[in-house]
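Every protein chain except one is present and positioned as in the full complex.
And now, subunit A:
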């Protein structure tokens, strides 16, 4: 296990380097002049030129790239072009809100998704199955933007129970995490259902039933446990996507997270922030994959890593 971990960690280095090259190239290929955007709508040509040289954007591209790699290795991600705050601080302020939001959303989605999925699979072809799947399909097709506003209108404006948005106490988490989790819950339900049905056809399940193992135990011990492997993979992938992809939710609920930061930074051509964020999202995916691999072992001890 340890040597597996070390190998996986070392293997990340070339991946990270490739990501850095790709991100740098991608960001500089975006049409638009960041100096012009930073200098603002009323800036004169001289102002723009001054901003450009202050930001080092007048230097040749290879030189800018070397500076970028060198700084990144030393943990220096530079200053945001937009706010002139250090990028690390800019992301730092918004990272935890997004991580927490994602975690809570995952809890909603796993709880709801697993339950609906298992129930649908067990009661296959009967009304709980149809009901569950109708819910799941609506969950996938519900625009989160609309659902968010609907919840705000109900729980904040009409009932006055929850704050409309922002970040702080547990009340702030309920609506955004639920809205975010619901879409994933739907995916999770469908996924669990098919994984479960697949497993139910396996010989060992039939054997267990034939031996007279109670149905409850067949479902929860024999089937669910094995169905968990693809489900964990799914959770891992969804988690990665959610971390960077909760942009709509973050806008609707005025959530100070990294999704909104990324959108703002792209429209502003805030190169240092975009580069740091994309690098961070790539690392997240790599780590989540690693975590998923480790979780497999706990779900099914038959799996051993060499």
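Note that in this section contacts are C-beta pairs under 8 Å (C-beta built on N, C-alpha and C of every residue); 3 or more make two chains touch, one makes a residue touch a chain; residues count from 1.
By definition in this document, contacts and distances are computed from a predicted model.
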item	value
Among "Glutathione-binding protein GsiB", "phosphoenolpyruvate--glycerone phosphotransferase", "Crispr-associated cxxc_cxxc protein Cst1" or "TrkA C-terminal domain-containing protein", UniProt-listed name of the chain not shown	"Glutathione-binding protein GsiB"
Touching residue (missing chain; options A:11, A:32 or A:214)	A:32
Residue of A:147, A:199, A:252 or A:278 in touch with the missing chain, whole complex considered	A:252
Where the unshown chain meets subunit A, residue by residue	30-34, 36-48, 50-51, 53-54, 82-85, 90, 93-94, 97, 112, 115, 149, 152-153, 155-157, 159-166, 168-169, 171-172, 174, 178, 251-254, 256, 260-261, 264, 267, 269
